[in-house]
Every structure is written in structure tokens, then in C-alpha cells.
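Here the structure comes first, spelled out in C-alpha cells, and everything after it is commentary.
With one protein chain held back, the other chains of the complex are shown just where they sit.
Order of writing sets the chain letters: A, B and C. Residues in each chain are counted from 1.
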Amino acid sequence: MGAAVHILSWICLLGGACFLLVGAIGVLRLPDFYTRLHAVSVSDTMGAGLVLAGLMLQGGLSMVTVKLVLIFYFMIFTGPTATHALAEAALQAKLKPVVDDREP
Amino acid sequence: MYIVVSIVILIAIAAGLLRAFLGPTLYDRVLAVNMVGTLTVLIVAVLGFMTERPEFLDIALVYVLISFVSTIAVLRVYAHRNTEAAGGTTGPGDK
Amino acid sequence: MEEHLINNVLLGLLMMTGFAIVRMRSLLAVTMLTSIYSLLSASLFVVLDAVDVALTEAAIGAGISTILMLATVALTTDEEKAPRHKPLLPLFVVVATGAALIYGTLDMPHYGDPMAPIHLHVAPTYLHVTPEEIGVPNVVTSVLASFRGYDTLGEVTVIFTAGAGVLALLGYRTRRRNSQNPEIRKMVVLRVITKLFFPLILLFALYVQFHGDYGPGGGFQAGVIFATGFILYALAYGLGNVQRIIPYRTLRIMMVAGVLIYIGVGIESMLLGGKFLEYRILADDPVTGQHLGIMLIELGVGITVAAVILIIYYGFVSRQHQEPPEDT
Partner (left out) sequence: MHDVMHGVLGLYNYWIVIILMMTGFYTVIARPNLVKKIIGLFIFQTSVFILFISMAKIEGGTAPIISEGARIYSNPLVKALASTPIRYPTS
């Protein structure tokens, strides 16, 4: 494995970590459910995806990478499906988003 | 170096946990569970590489599937309760 | 050192979750927190090298028990009543017991100490003997299925009894029609994804079942994952459609068949001139015999577990859906 792949994998891992951190801050700080949903989807897709991509580069061509690809595949389908179902359930329960009422 | 990533994941798990404690609505809590599930998958994968036994990714795979199914289950139960709370409205398909 | 840090942080988070669970009133919120608690403890098991336990905890704690607990809460009330008086006596009992236990830990060998008494006697034997006699890389599987095969037989019997008990208590109400809930019909995304995932989950269950000798996994975990696949299908398409794939009668037969396969392996080895559950006899080569025996009993465990979990799920859900139409 070349040094270039190594560096690239670390860029991916640290980038993923940044996205995870952003998502975590968002979940804590944003004002209502719908905006928090948005924050979670950041860490669910970009964060998880980049971390897994970094690990794949570390794994090289092996069974490990195949499993990581499978995890990635499952994640990019389940994450959005769960978030979508969650948002729809919240909408049906008539959960109101926080709206800025001031006149523009 | 893996330790940096795993510390970030732990911080994110703590954030999700705090949201589950505070979460004013139940949907916030479900969201927190979903998020912690994803992060658990990631930390298991990173731990596998950290301890140099990456074959344990099987566990991460199980987590992805299970946490998806349990999120969906929660939502289905809530949906059921909501229609009940709204006066047991049953649609034409249920008659 | 790094593992120590992760271990300590995870334990701290677990403790916080535990306190929050005790304090909260809303049972649905408590169920969600229990799910998080289970996920956290499963990652702790991975840190502490117990991968088999982690796999089981993930499948059971975060999946099945959350679903069953939700089903229970849906059948009963959501809000816990406030206690009438201050729980002073329980608090005192708990603090006293805890203090005594902590005093007791002061003499324990430290965490990670390789010279602790627990590591000196039976465990090294298992680690040495397993590669030669059984030829299975996963020592936990060899201990569970071969060295302690009797215990596992007892455990399967307990699970079978649990299934029979639920069958007797909850029973099962057959449904006249395939009630297609209208709101299910709306969830297009969920249904498409379920169709995509259902076969993959079953395939993965088979992998866990037959790869249990080489990695984490085994019959029990595979059975749970198998059942989870069907539960996902039931959530997206309604219980009626699942029953067309795997009817109730088949489940009852499966539940018994798994236990019978296990006992059958034991009797077969007796017929061939060995002791009960002595797998060496099953093939010409002792190691092959062990492989065959472990594979067969794991299959039996898997079948029973999958059937019992699905029976419990059917029992709960068929009640849940039956109630509302009665008052319309």
C-alpha cells in the first residue's frame, strides 16, 4: 500500500470525524425536531460514509473491504428510509416546526 | 490515530444521549436512538481496526440491520397509537 | 491504553443512561433509553473482547426486546404513576448493599491482570485443546457447543418452554381477513426498501449460522436475525402477508423440530457407541465428527430460536390489532 493511499485514507477518516462532530453539535443546539433531523442526516450520510471509506482504503483488497462495502450499502439505504419514516410520522402527529414570526 | 476518530464518535454518542434525555417529543428520542445506532456501527468498525482484528465487522453489520428494524418498529407502534388517539379512525381498507 | 479510555467513557455513559431510565416517567421514552443502553453495552462488550456476547446483545437487546417492550407498552398504559410516598426504605437498602459490595471489590484482582485466579485453571486448557481436538477457531463456540453441550441443550429447552408458555398464555387469534392498514399502503419508501432488504437479511442470517465456527455468531444469533427479517416484513406489509410465507402451524412444528434435532444428534452418537452428545463418533475422523456435530446442533438451536421469537411476536401483534375493530 502506497503512502498516497494512506494519506488519502486519513483525510477521509478525519473529514468524516468533522462531519460527525458537526452533526453532534447540530443535534444538541438546533431549536426543533425537523432541524435536528437535518443535523442527524449530515452525520448519517457524509460522516458515516467518509469514515467507512477511510477504513476501506486501510483494508485494501480483501474480505474486510467487502464487508465494509456491505455496511456502507446498508447504511445509505436504511439511514434515509428511517429519517423519512420519522419525519412522516412526526408530520402526521401534527408536530409544529418552530417558525420565525417577525415581519421581514 | 484511530483514537482521534473514536473519541469524536464517543462525543457524538454523548450528544445523542443528551438529546434522548432532554428530547421534548418522543420523535426526538427516536431520532437519538437512530443516531446512536449509526455511531455504534462506526465505533465497532473503528475498534476492529484499532485492535487489528477487522474480521469483527460482522457485528457492525448486525447493528445496521437491527437498528433499522427497531426504528421502523417504533414508528409503526406510534402510528398505530396516533390513529387510536384520534378517535380510532379506521380507513375503508380496514372495514 | 486507548482501549482503557474508550472503556471508561462507555461505562460512564452507561451509568448516566441507567440513572435517566430510573428517573423518567414516560414508558415509551424509557423504552427508547433502554435501546440506547443496550447499544452502549454491546459496544462495551466489543471493547472487552467478548464479540459473541456483543452480537447476541445487539440482536436481542437492541432489536427484539425493544420491539416486544413496545408491543407491551402499546397494549397497556404509556405513563407510569407517580409513587405515593418517598422511597426511603428501598434507597437505604440499595445504598447499604452497594457499599458492602464496593467494600468487597477492594480485594479483587485488578482489571486486566493476567495472573488473576480466573485465568489460571480451566480456560488455558480450553484454549490449548480446541485447535487440536475440535479444529474450530472460535473457542467460545467450541465451549458452548462441544465441551458444554449439555448446558446448551438445557438452554434450548428453556427457550422452548418459554415459547410454549407464551403460546399457552397469549394464545393466538386467527384473523378473518388480511387487514391492509391504509397507512401501511402509504409507506411506499419503506415497502420498497423492505423488499430489497428482506432476502439480504435472511442470507446474512444463514451466514451467521454457518460461519459461527470461524467468527462471532452461531445458531442463537442467526435465529434472532432470521426472526428479525420476518418482523421487518410484517412491519411493512402487515402480519397477514407474513403468515402466508410462514404460517403459525409451521412455526409450532419448527419449534419442536429444533429441539428434536439437538436431542437426535445426542441419540445418534449413543447409537454409534459413544456417549450422549459425543460428536467424535459421528464421522470417521474425530475432528470432522466434531465439525458435523457442532453444525447440526447449532442448526437445531437456530430453528428453535427463530420459531419461538416469531411465535411471541405473532402472539403480541395479533392481540394488538384485534382490539380496535371490536369497538367500531
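One rule holds in what follows: a residue touches a chain if its C-beta (ideal position, glycine included) is under 8 Å from a C-beta of that chain, and two chains touch if they have at least 3 such contacts.
All values derive from a computational prediction rather than experimental measurement.
Asker: What are the shown chains in contact with the chain that isn't displayed?
Answerer: It touches the following shown chains in the full complex: B, C.
Asker: Looking beyond the chains shown, say which of C:I6, C:L44 or C:V265 touches the absent one.
Answerer: Here the residue in touch with the unshown chain is C:L44.
Asker: Looking beyond the chains shown, say which of C:V94, C:V192, C:I245 or C:I267 touches the absent one.
Answerer: C:V94
Asker: For chain B, which residues reach the chain that was dropped from this view?
Answerer: 51-53, 55-56
Asker: Considering the entire assembly, which residues of chain C contact the chain that has been omitted?
Answerer: Against the missing chain, chain C presents residues 4, 7-8, 11-12, 14-15, 18-19, 21-22, 27, 30-31, 34, 37-38, 41, 44-45, 48-53, 56-57, 60-61, 64-65, 68-69, 72-73, 76, 80-81, 83, 87, 90-91, 93-95, 97-98, 101-102, 105-106, 108-114, 116, 118-119, 122-123, 126-127, 130-131, 137-140, 143-144, 148, 151-152, 155, 158-159, 161-162, 165, 214-216, 220, 305, 308-309, 312.
Keep this in mind: only the chains that are shown with their structure count from here on.
Asker: Looking at which chains touch which, would you call it a line, ring, star, complete or other?
Answerer: Its topology is that of a complete graph.
Asker: Counting only Cα atoms for the centres, state how far chain A is from chain B in Å.
Answerer: Here chain A and chain B have centroids separated by 12 Å.
Asker: For chain B and chain C, what's the span in angstrom between their mean Cα positions?
Answerer: Those two chain centres are 18 Å apart.
Asker: Can you pull out the residues of chain A that are in contact with at least two other chains?
Answerer: Chain A, residues with two or more chain partners: 74, 78, 81, 85, 92.
Asker: Residue numbers in chain C touching 2 or more other chains?
Answerer: Those would be 183, 190, 197.
Asker: With touch defined as at the start, can you tell me which chain B residues reach chain A in the complex?
Answerer: 1-2, 4-5, 8-9, 11-12, 14-16, 18-19, 25, 27-28, 30-32, 34-35, 38-39, 41-42, 45-46, 49, 54-55, 57-58, 60-61, 64-65, 67-68, 71-72, 75, 78-79, 82
Asker: Give every residue of chain C touching chain B within the complex, in rising order.
Answerer: Per the stated touch rule, the residues are 2-3, 5-6, 9-10, 13, 16-17, 20, 26, 28-29, 32-33, 35-36, 39-40, 42-43, 46-47, 51, 54-55, 58-59, 62-63, 66-67, 70-71, 73-74, 78, 179-183, 185, 190, 197, 201, 204, 208, 211, 215-217, 221, 225, 228, 231-232, 235-236, 320, 324-325, 327-328.
Asker: If you look only at chain C, which of its residues touch chain A in the complex?
Answerer: Per the touch definition, chain C meets chain A at residues 183, 187, 189-190, 193, 196-197, 200.
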